[in-house]
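Remarks on the structure that follows.
Removed from the display is one protein chain of the complex; every other protein chain stays in position.
Let's look at chain A:
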Amino acid sequence: MMDPPPYRLCRNAFGRLECTGTDGEVHEGVVPVRAFPITAPEHGIALVDPHGRELAWIDQLSDLPDDFRILVETELARREFMPEIRRIVSVSSFATPSTWEVQTDRGSAHLILKGEEDIRRLTAPALLIADSHGIHYLIRDRHALDQQSRRFLDRFL
């Protein structure tokens, strides 16, 4: 365990995170931001004030005392939305724009793929799919999908 951090965190009545620095200044509406949300989500999290200024840097979530860690984790969970595609149930057409019915870790959803270029290749084998409303769907390992999903996906890659 590391030294306790030199700031204090708590949640106020409006559900916002508050961060109190060493000088006693209170920042309301602090948000945790992951530096590498896809490749290294657990490493490098910044606490940022509403003006986008960095207040504190957390190398690793596990460095934090439990109560702070839980606060940060719940706040992250409230902000982060990157459904992970588990299965592609159907696609309306192989030409874009195409509507996909997918099953994700957050339930089933429809997404509209505007063009093939909205499928971004991350470090293999991960893919990131941006739908027409800008929601990013993650495919962590495209080889791990079932055969039908892989076949659908292959038509767009």
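We take it that a residue touches a chain if its C-beta (ideal position, glycine included) is under 8 Å from a C-beta of that chain, and two chains touch if they have at least 3 such contacts; residues count from 1.
The rule is short, and it goes like this: contacts and distances are computed from a predicted model.
Novice: Looking at UniProt, which of "ABC transporter related", "Sarcosine oxidase subunit delta", "ABC-2 type transport system ATP-binding protein" or "Serine/threonine protein kinase" names the chain we cannot see?
Specialist: "ABC transporter related"
Novice: Touching the left-out chain: which of A:S62, A:S108 or A:Q148?
Specialist: A:S108
Novice: So which of A:R69, A:R87 or A:H136 would be touching the chain we can't see?
Specialist: Of the candidates A:R69, A:R87 or A:H136, A:H136 is in touch with the missing chain.
Novice: Which parts of chain A are in contact with the chain that was left out?
Specialist: With respect to the unshown chain, the touching residues of chain A are 5-7, 13-15, 21-23, 25, 51-58, 77-83, 92-99, 104, 106-109, 112, 114-117, 130, 132-136, 154-155, 157.
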